[in-house]
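Only a single protein chain was left out; the remaining protein chains are all shown in position.
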Amino acid sequence: MSEKKRTPKNIFVSGAISPEKIAQSIANHSSKTDIGGHSIFLGQVRADQKEGGSVVAIDYTAYEEMALEKAFEIREAIFAKYPLTCMHIYHSLGEVKVGEICLFVFTSSKHRRAAMDACDELVERIKAELPVWGKEILDSDGHVWKVNT
Amino acid sequence: MSEKKRTPKNIFVSGAISPEKIAQSIANHSSKTDIGGHSIFLGQVRADQKEGGSVVAIDYTAYEEMALEKAFEIREAIFAKYPLTCMHIYHSLGEVKVGEICLFVFTSSKHRRAAMDACDELVERIKAELPVWGKEILDSDGHVWKVNT
Amino acid sequence: MYNKINIKAFGMIAEKLGNTALEWDACEDTDGLRKELEARFPDLKEMKYSIAINKTLIVGNVRLPEQAEVALLPPFSGG
Partner (left out) sequence: MYNKINIKAFGMIAEKLGNTALEWDACEDTDGLRKELEARFPDLKEMKYSIAINKTLIVGNVRLPEQAEVALLPPFSGG
């Protein structure tokens, strides 16, 4: 949990992010006794109705090297802006089924406000700035490209 | 998971909230395929330095009947204000050691903004309006009463 | 006629009173209750506390209904 080392790290995980991984990540922070609040955002794949059918999964691809550089840049900027103890970002690559978790953003700080505001800003920046693409797989075997709003 | 039934429910758990409980709560939402985002806030007990020593645990008590009525009122107001799919509140009673989780607030919605804003407002209202008190137990065996800022 | 009333005390107030429940002579209103309590427990004068009647926080001076559930609540510190 030495979050202060500030070297680029991999944010990508293959397939869905399991609730057990999230629990383990939370448990890993119990030794950091200066933390008073954790803020977590989880993105979950929705069964949206599209013209060609209903979404059953999203297949994520990324320009990985660029995404990791960008994630590192965002991470540094957020650490500089908010008094955080820890920050973790995990994004799925490959197929994530409807109802499964594809994004896990986790910030911790002494007082709640910093963790909450940082988490919020991280999620917005991840969605806007990381070169990641979601291909929504339909039950008709067709697909549509996800559009972030 | 039938979150829409809107009857007062118990928010109190005895002792710390385990990461496994949080994982289970997340996993329980995988069948709700209209959810696109979850926002979670966790309160963790800090080892603050006080005049009489260092905090080793917080012993929580509550005016339980009033707290449950108030939690229900807050819950209804937040459901009316934000388009949420689910909302969960858990607060510890009794002793929670440093590094352990004492508050778990969990909101889910189709789009992230509602879940995040609702979670934020819930945490603020819970801290300001629920008749719950934290007695900070010090390593000197003394104690001080927690003050919310 | 005035009966006894039961008062619940919490947190730091319970600590000062030495008890979480208190049987007390019924008072007409909350100002009267505060006055009598502070006469018996002078420490209360320096403490901030609210009063709830039947699980609702009251504002200002409020008449005490019969068989009211009265609670003395120091500032909340949950979470």
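Miscellaneous remarks
Should a chain be cited, it is by its letter among A, B and C, assigned in written order, with residues numbered from 1 in that chain.
The criterion applied here is as follows: contacts are C-beta pairs under 8 Å (C-beta built on N, C-alpha and C of every residue); 3 or more make two chains touch, one makes a residue touch a chain.
Source: prediction; values computed, not measured.
Across the complete structure, the visible chains that the omitted chain touches are A.
In the full complex, chain A makes contact with the omitted chain through residues 43, 60-63, 65-66, 69, 91, 102-103, 123, 126-135, 145-148.
Following the convention adopted for this analysis, only the chains that are shown with their structure count from here on.
Taking the mean of each chain's C-alpha atoms, the chain closest to the overall C-alpha centroid is B. Between the CA-based centres of chain A and chain B the separation comes to 23 Å, rounded to the whole angstrom. Distance between chain centres (mean CA atoms), chain A to chain C: 49 Å.
One finds 27 Å separating the Cα centroids of chain B and chain C. Multi-chain contact residues, meaning those touching two or more other chains, occur in chain B at positions 43, 123.
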